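A single protein chain has been omitted; all remaining protein chains appear in their positions.
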Amino acid sequence: MDWTALWLSLRLSTITILLLLPIGITCGRLLAYRDFRGKGFVEAIVALPLVLPPTVVGYYLLVSFGASSPLGQVWQNIFDHSLVFSFEGLLFASIIFNLPFAIQPMQRGFESIPADIRDAAACCGMSPWTVLTKVELPLAWPGILTAMVLSFAHTLGEFGIVLMVGGSIPGETRTIAISIYDRVQAFDNAAAAQMSALLLVLSLVVIALVFTLSRRAGQSYS
Amino acid sequence: MTQLSTSLATQKKLANSMAHFVHYKNNLAVKNVRNLCLSLILMLLVLPTQVQPAQAPIIAAASDLQFALTDIAALFQSQTGQSVKLSFGSSGNFARQIRQGAPFDIYFSADESYVLKLFRDGLTRDPGTLYGTGRVVIFAPHNSTLRVDGSLDGLRRLLTTDQVTRFAIANPEHAPYGRRALELLRHFGLWSEIAQHLVIGENISQAAQFATSTSAQGGIIAYSLALSPKVSTLGSYALIPEKSHSTLRQRMVLLNDAGAVAEQFYAFVQRDDVRAIFRQYGFTLPSSNN
Partner (left out) sequence: MNGLRLNLSQELPIPLDVDFDCAAGEVLALVGPSGSGKTTILRAIAGTYKPEHGFVSVGGKVWLDAAADLFIPSHNRSVGMVFQSYALFPHMNALENVAAALGHLPRDERNQRALELLDRVNLTGLEKRRPGSLSGGQQQRIAVARALARDPAVLLLDEPFSAVDRATRQRLYREIADLHSSLSMPVVLVTHDLDEAMMLADRVAIVHRGSLLQIGVPSDVVLKPVSAGVARLLDMRNIFNARVVEHDQEHQITYLDWHGLKLEAGLNLKSPCGDDVSWVVPDGYVVLHRRDRPSRGEHENPVPGTIGSLVAIGQVAQLTLIPDHEPSLPIHFSIPFHVASRNGIDVGVEAVVSLLAEGIHTMHLQVDMEE
């Protein structure tokens, strides 16, 4: 049982969804409420990580912030270590490959709010911020929750991109998914089985819990 | 009468205050839970990931050292109290990652040319140290139709009778053992026929995974892996003569940013009693230290 890897995975998933929350809400709202030229294109870009093989995403991420890229070099100069093969690099990659999982359900959540209700809130004298916090977020909550859960679970399970961008550095980028792979290669099936079972149970519990909560949220409005 | 009504009124007041108090407490409970969650999240953000001390060096090691180096690292831990972090993979892959800035401290390569190239490109302190020569075996899991022998006659027989379905080797592009497998298969004149049946492993460990599984008839794997009970119990193997492939001179080197503990480990590995572990796992020790 590789506790370091587990802790790393949980940490990666949690920080990813915390960072994706404001990003997802902003982009989800924008796409839900506005119609603009090129919107279809933007939605396609957001959906890309869903359809692209992880190796393609991983390759482009390496190109974008590998050691020879401008971003990678800036990072190296500031922090004295490379962006790839670091936890921060995994975080960047994680946010990007989770974009569709975060944005799309949130977008659906905001789309489900009838435009009339937002107009009515404005006519009630609520400032845009109040409308967001008192009306939009409570009503879009199931979509937001779904987005967070999907992103969390997806990050826990992501393998290809993490391996390409992070390597398998113990304590830094060896997530539990990679650790399982590593144990199998080391002919340590006992550890692999243990960690796989744990991951399975963890994922099931998280998803079941959240879907129950979201169903309750949906029911309370009927 | 008034006394009764007064006490009733007081009771009502009391009940009201109780309700308010409970409501307040409930709110407090909700607030407490929320605060707890927030603190947990903050902790996650602030606390570092490493459970081990920050100084533990990271070692990139060729997969053929999977068992040998694990034993050595355990010995190091018990003798010095210091720990190291091991990462196993294909030598070529590690060389590439090191060039891209991967934060390793020591690099154990199953093929010294990778180390020498890194030194030439200024990524290591020195040309490193030879720690042994590896050997290659042909492996067949139990109940396989393949009979193993050092001249690959069993394999040849299967090939001519068209009975080979899957045979595992490591990736010849970046795994030294894969390249040697390619060489020796060519040497025995079996390459062209067997090429279409090959299952390629990312590194020699994965090749061994495939070779020991029931879905392949066997494969060419590292001697050091076959010697471990975890693998040897899964089938039978035969050593392949060294003249059928180029040597597997294995070299280790300290990388530029290696710290004190890394240097300690590097020296530890060169001790005679520790080098005996290499020999246990089938490595031929170098006669001189270069």
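A and B label the chains in the order they appear, each numbered from 1.
Please note the rule applied: a residue touches a chain if its C-beta (ideal position, glycine included) is under 8 Å from a C-beta of that chain, and two chains touch if they have at least 3 such contacts.
This structure is a prediction, so every number in the text was calculated from the model and none was measured.
Visitor: In the complete complex, the chain left out here touches which of the visible ones?
Guide: Those shown chains that the absent chain touches are A.
Visitor: Give the residue, chosen from A:1, A:120 or A:200, that touches the chain omitted from the document.
Guide: Per the contact definition at the top, the residue touching the missing chain is A:120.
Visitor: Identify the residue among A:10, A:27, A:57 or A:139 that touches the chain left out of the display.
Guide: Residue touching the chain left out of view: A:139.
Visitor: Residues on chain A that touch the omitted chain in the whole complex?
Guide: Residues 114, 116-117, 119-128, 130-131, 134-135, 138-139, 220-222 of chain A touch the chain absent from view.
The rule is short, and it goes like this: only the chains that are shown with their structure count from here on.
Visitor: How big is the gap, in whole Å, between where the Cα atoms of chain A centre and where those of chain B centre?
Guide: 28
Visitor: Per the contact definition, I'd like the list of chain B residues that touch chain A in the complex.
Guide: These residues of chain B touch chain A: 41, 44-45, 49-52, 56, 58, 63, 66-67, 70, 85-89, 97, 99-104, 203, 205-206, 208-209, 212, 228, 230-231.
Visitor: Which residues of chain A touch chain B once you look at their complex with the stated criterion?
Guide: Against chain B, the touching part of chain A is residues 3-4, 7-8, 10-11, 14-15, 18, 62, 66-68, 72, 76, 81-82, 84-87, 167-172, 174, 182, 184-188.
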